[in-house]
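Beneath this line is the structure, given in structure tokens, with notes to follow.
Only a single protein chain was left out; the remaining protein chains are all shown in position.
A, B and C label the chains in the order they appear, each numbered from 1.
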Amino acid sequence: MTSIGLAVIGAGYWGPNLVRNAMATPELRLEWLCDLDEDRAKAVLGRYTTVRPTTSVEQVLADPAVDAVAIATPARTHFDLVQAALNAGKHVLVEKPLTPTYAEGAKLVALAEEKDRVLMLDHTFCYTPVVRRIRDLIASGELGDVQFVDSVRINLGLIQPDVDVLWDLAPHDLSILDFVLPEGVSPLAVAAHSSDPIGAGRPCLAYLTLWLSSGAIAHVHVNWLSPTKIRTTVIGGSRRTIVWDDVNPAQRLAVYDRGVDLSTAGADERRAALISYRTGDVVVPALPEREALRGVMSEFAASIKERRAPLTDGRSGLRVLALLEAAGQSIQNDGQRIDLGGPIR
Amino acid sequence: MTSIGLAVIGAGYWGPNLVRNAMATPELRLEWLCDLDEDRAKAVLGRYTTVRPTTSVEQVLADPAVDAVAIATPARTHFDLVQAALNAGKHVLVEKPLTPTYAEGAKLVALAEEKDRVLMLDHTFCYTPVVRRIRDLIASGELGDVQFVDSVRINLGLIQPDVDVLWDLAPHDLSILDFVLPEGVSPLAVAAHSSDPIGAGRPCLAYLTLWLSSGAIAHVHVNWLSPTKIRTTVIGGSRRTIVWDDVNPAQRLAVYDRGVDLSTAGADERRAALISYRTGDVVVPALPEREALRGVMSEFAASIKERRAPLTDGRSGLRVLALLEAAGQSIQNDGQRIDLGGPIR
Amino acid sequence: MTSIGLAVIGAGYWGPNLVRNAMATPELRLEWLCDLDEDRAKAVLGRYTTVRPTTSVEQVLADPAVDAVAIATPARTHFDLVQAALNAGKHVLVEKPLTPTYAEGAKLVALAEEKDRVLMLDHTFCYTPVVRRIRDLIASGELGDVQFVDSVRINLGLIQPDVDVLWDLAPHDLSILDFVLPEGVSPLAVAAHSSDPIGAGRPCLAYLTLWLSSGAIAHVHVNWLSPTKIRTTVIGGSRRTIVWDDVNPAQRLAVYDRGVDLSTAGADERRAALISYRTGDVVVPALPEREALRGVMSEFAASIKERRAPLTDGRSGLRVLALLEAAGQSIQNDGQRIDLGGPIR
Partner (left out) sequence: MTSIGLAVIGAGYWGPNLVRNAMATPELRLEWLCDLDEDRAKAVLGRYTTVRPTTSVEQVLADPAVDAVAIATPARTHFDLVQAALNAGKHVLVEKPLTPTYAEGAKLVALAEEKDRVLMLDHTFCYTPVVRRIRDLIASGELGDVQFVDSVRINLGLIQPDVDVLWDLAPHDLSILDFVLPEGVSPLAVAAHSSDPIGAGRPCLAYLTLWLSSGAIAHVHVNWLSPTKIRTTVIGGSRRTIVWDDVNPAQRLAVYDRGVDLSTAGADERRAALISYRTGDVVVPALPEREALRGVMSEFAASIKERRAPLTDGRSGLRVLALLEAAGQSIQNDGQRIDLGGPIR
């Protein structure tokens, strides 16, 4: 296989980005852009393209030149599309969330394994230089133990017809968390509160609390109604603390050598006396400016060529679904803490 | 009474600010600074003062030149000190929280009413130009209905021996909320989650969710462990949205004419079609730069002279205590939602 | 003429942006991308295009399907290319600076008029929503008289082989100034200082002072060596003052109702007493997010179709050249003030 034949399915909000990045990835060979609305597909491709538009998924899946598909359609269509693609022997890259339920997602993961095809989630943020660096800082021990995670993702967002703010935005935070947490640390329980103050018929803002197996708490705030865009994640560690401010390109990531230390001295001494404060330097690491979706496409191609699981495989999608479902259950029950029954697999 | 004789009790972290502002308030006449540690009181007063230091509260309360006391001692000492002061016929300004329990606070409020003395809480933020403006924007209807409140108050904070982060920091947010919410809107239920990741023996970070009688949610994040200082409150309204960034003096308050509108048209039409987005201008109102504590002192003096309740009276302190107690109860019960049994009085 | 046949010449730093925006402009029909290096042209066009690459300008200019060319080659090649294109009857859009000398530029302007062809400068910033708004604020009198202009454009910049920092960066500031200054106000004299602290063989940082016919001063700071990117223009007016911070998307433009007023009372009164300070609100106008180059392409097409001068015509390019030449002359003469001999035409 010299290059991998690809079809993009879905020419809506995100599809054009997949098309553009697929076209820029040497290992991929874009064959089709498929959308129910052919004019929309044509508009995305433009007047100067050799890529073919189509409205027929069947045509795409039947084309032997197509080795893989990238799916950017509404979540409710994912199950049927992914299933059909896998059954047609295609590798699949799919937008988050994988499916609207954990049960459906699990079936797709099983099917991909059975068919020996790659099933990859487009957890785009995991392919940004900043998230890669955060993962390294945690994995290398430079951060120390993760003491807390606080993630805010608020903006004036599109109120969507079929997903609430939790399913729309929280997959970003949950997939990042899944990606950066150290080996052996995972969420054990979830609570969530939400609100629909404009009468949109679904939550427009929500707060999630996750209890991690290490004893730490991770918290996520997602909100479609904020006129100001805030995308800040603070990860407190016992040695360093990270502040990731994604709307500040001049200082996207800052590593603080500041914090509170607590010596574990004799129990009869007064605790207060043992606390000390570090107020060291802040380092803003040099990070490459690279479009994350380029990395997604490269990883998709590489995992197909190397016949291995991609970095953000179907199981990472499942873990996100488990958290979203538990959050929904908590909201239904006045914010009750929902146990996940052990680490999610 | 030409000027009001005042004694400040407590020369620790906050006492010096009370001393300085009392000295700058013409209606007040500072007589004493009282602290168990006379050297500390002397150090606060400095070498050039005519104000007397003392270690004896009794001496202060017995002094007929003292009309009022301002108490800035640890919370656990408030009940005895306030009670003694009121019984000695003094007016009282006291730091937040009023007392460590609602029950004790309620006794003091009753005692103050019985003795016909002013009992005022030093809810300092309510006397800042920015909070006054926010209150006006809401009261005048310029904001429209309050749709959500999100308040973040995180910093590298002093781990304190006898209070947790909730009792240390959340009184600020809760007293501000109490101050700015429109007539008739009040919290009905509370849930809270907290964590002590450094083993300090008490919560060092906490999240509070408050369900308001209007159906909206208010959320508070307080954290002692963040190396970066964030103090941002977003108040979303149906007509305008406010962003108050207290660490940005160049733009402390911004009023956004941006948001999501939802027309309430015929039920059979698709909701999505009815949503529209406003993307109007942002206005940064000119606000005076004025030390809030100066306003606290003026209001204390004015309420004494005019024989009226101060803006932040004992009852406002009680309402904050009710919320703190409910939050603590929620934390004890895995984040369970705690009903307040109707508006707090 | 249904659509305008276009060729882009130059596939270097800026050419790809011209290609992309030309392809997105319905009134234009991109026929060729021409570059001496065919591989570079092919790489810019990508693997999926119907646009033809070529290395031959002659072929492009001989093609009757080509009505217009957009030139993005080094400045030293502009004269020959523009001349050839105009002589071939093509309309021309050219990157700034128009030519390396005023004399050459004037010949091209004359030639374009003789041939009745559009000669347009790609003064990109003039097509941004923010500069359009600034122009309106000044033209409408909302700003009052322009009292000063201060423009900073510093960054870690590419040291270029054939232009210095002045010719590289200052055309932006000078073309914006030319665009926004009110009718009847224009530069009368120029002084400039520059420095080459790294031994690059040409100025890497420079300061320009322009004396305007209104008596006000405009000042420009351009610098290739700053590790931090600053692009801030302050335009002080007698009624309002504008701050344009181009690296702050959340607040690109702010209009301050703040300033100093001076009543022109009787001459024998003390001047100091007559000064007053306004400290009114700041308004951040809502501006559309629109790629400026899209506007450039639309204006190029419209001026061709409507047989009229474009907003940034050859003469605007000439006025910029006159200022750049005077600045260079000042630098050669220890910063001497160089008179322009009346308004530049």
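In this section, contacts are C-beta pairs under 8 Å (C-beta built on N, C-alpha and C of every residue); 3 or more make two chains touch, one makes a residue touch a chain.
All of these numbers come straight from a predicted model, not from anything done at the bench.
When the whole complex is considered, the residue among C:E114, C:E183, C:E289 or C:D334 that touches the unshown chain is C:D334. Touching the chain that is not shown, out of C:V243, C:A301 or C:L321: C:V243 (per the contact rule at the top).
Taking the complete complex into account, residues 251, 254, 257-258, 279-286 of chain A touch the chain not shown.
Not every partner is drawn; the one left out touches chain B at residues 23-24, 30, 46-51, 228-229, 247, 250. In the full complex, chain C contacts the hidden chain through residues 145, 147-148, 150, 152, 154, 156, 159-161, 191, 193-195, 197-201, 204-205, 207, 209, 215-217, 219, 221, 223-228, 230, 232, 234, 236, 238, 241, 243, 254, 256, 258-262, 264, 270-272, 275, 277, 279, 282, 334-337.
Here is the rule we go by: only the chains that are shown with their structure count from here on.
Where the sister copies chain A and chain C meet, the same residue numbers recur on both sides for over half of the interface positions.
Superposition angle, chain B onto chain C, using Cα atoms only: 180 degrees, a multiple of 5 between 0 and 180.
The set of chain B residues that touch two or more partner chains comprises 254, 258, 279, 282.
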